[in-house]
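Right after this comes chain A.
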Amino acid sequence: MPNSTTAGGFLLVLAIVLPVVGVLLSLPLGGRYAQRVALILMPAGLAVAVAIAVGVWRTNDVLQYFVGNWDPPLGVAFRADGLSAVMIVTAALLICGIGLFARAQFPTPHGAEARAPLVFWTLLLAVWGALNAVFIGGDLFNLYVALELLTFAAVPLVSLDGRAETLAAALRYLLFALLGSILYLLGAVLLYGTYGTLDIVLLSGRIQAGPAAWGAISLMTVGLLAKAALYPFHLWLPPAHAGAPAPASAILSGLVVKAPFFLVVRLWFDVTPKMPERIAAQVLGILGAAAILVGSVVALRQARLKLLIAYSTVAQIGYLFLMFPLAIEPETGHAWASTAWTAGMLQAISHAFAKAAMFMAAGLIAEALGHDRIARLSGIGRALPITVLAFGLGGLSLMGLPPSGGFVAKAMLLTAAVAEGQWWWAVVVLTGGLLAGGYVFLVLARALADASEPVTLRSTISPGRQAVVVALALCAVLLGFVPLRPLELLQIGRPDIAIGGLR
Partner candidate 1 sequence: MAFDIGLATLVLGVAAWTIAARDTFAAVIGFVAFGLLLALVWVRVAAPDVALAEAALGSGLTGGLLLSASSRLAHTNGSAVIEKPSAIMRLAAALFCTLMSAALAAIVLLLPEPAPTLAPQAAANLAATGLGNPVTAVLMAYRAIDTLLEVVVLLLALAGTWSLAPDHLWGGLPGRGDPVDRGGVLTFDAQLLVPIGILVGIHIFWVGSVAPGGEFQGATILAAMWILAMMTGLVDAPGVSGRWLRLALVVGPAVFLAIGLAGFALAGAFLAYPESHAKLVILTIEVPVTLSIAATLALLVAGPPNRALK
Partner candidate 2 sequence: MSFALDVLTILAVLTGSFFFLAGTVGLLRFPDSLSRLHALTKADNLGLGFVILGLLFQAEGLFAALKLVGIWLFALLAGATVAQLIARTARMSGSTM
């Protein structure tokens, strides 16, 4: 670990500053410019993201920046390891895709500024900046501020339509998120009181198993789980994600819930590498398994497409937490643990692309039909073939069928589960895949069925928007073809887990 700012560390500052500049420009320039500001900043932000990934890949080490030249523990550090780099690039690609998709839905108004476009474009940038701050945060309190930034950017997106039920959903989301943040902060307080630092790297050197460390990590984990909507904290998610406008749902389901998950990974693998946590990891795995089963079964029973997709998010978040019992397994060595760890992260990324594509496809379908009742989707496959194709491609990842990133992730989870003798997780993965197959085919069967009368579309859907959706879905598919090299990128900066386990 470098002990000063590294070359290229300034890129990390830019990753946060660029979106923030956008927010600060959008408000005074007003709604007539908000979209333009966002669209101009997107390529720049994407370039910064790619540059960070290239920097990490080239130097084969962590990028680091000490803000204001104040060294931790007094100052705040930003750090990007391979995992951060991959998440930053994922977020940048998705934000750009969602931005292109949303141009038609939140257009620049003629005349006076309008509410929804201004709020959407400003908050889209804010979500982006907050995500980057979470991915590169090296200080537990700075991460708390980043989490709050994310909350305040995400909650208003839920109620952007202003319908009463979305207001209730947004309020419930906010209350869960606030409880999560305050528990996280409480844990950080205990860690500071015990070890005198909030810096992750310094902390990992000082932390020892004991009541304070255990209490702190438990509180922070529970808080983050509430924000990540892991079972049994999942109840807020479906109404919030299903009630938001489609591009906002894509951000929320694809990216926003990954941020607290990412921090759980940080905590468990980077802050506490020296604490044996097998039982706690099993608990996380059990909650994940419950999420998979409950989420999938409830998804099967939904009458509305967006709610079905939202419940499928509940289930797919469950997979993320299966990596904990498999990756934290000191006795069998790290060979398979590394496989499970990579599988978890790959699942996070491929689900991000797949779910964003599916929510936006659902949005297009709802826009075209004027409703999203699954029972009345017949004929839409003929009317909007590309959109339905995108939905299906996203579905491949959810089910874990080849070729897709979800397939590789789930296959790796299965391998690790069997190799480590924890076969019960394999059963869960397979059952979850079957159930996901059930709800995806339920939708596809309806959509591809011939309608008794030809479908009349309420509005025409531009090919450009469909192309964006299918492109994001293809990203999820392509993740199944290019596994090895990016996966090595994921391991940069992790001394504990040998890359050998992948081969």
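A word on the picks: all candidates are chains of the complex that A comes from, given by their letters.
The rule we apply is simple: a contact is a pair of C-beta atoms (placed from the backbone, for glycine too) under 8 Å apart; a residue touches a chain by one contact, two chains touch by 3 or more; residues count from 1.
Here the structure is a predicted model, which is why all the values come from computation and not from measurement.
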Determine, using the touch definition above, which of 1 or 2 touches chain A in the complex.
1
Under the stated contact criterion, what part of chain A meets candidate 1 in this complex?
5, 10, 13, 16-17, 20-21, 23-24, 27-28, 30, 65-70, 73-76, 112-116, 119, 122-123, 126, 129, 133, 141-142, 145-146, 148-149, 152-153, 155-156, 159-160, 162, 167, 186, 190, 192-197, 211-212, 215
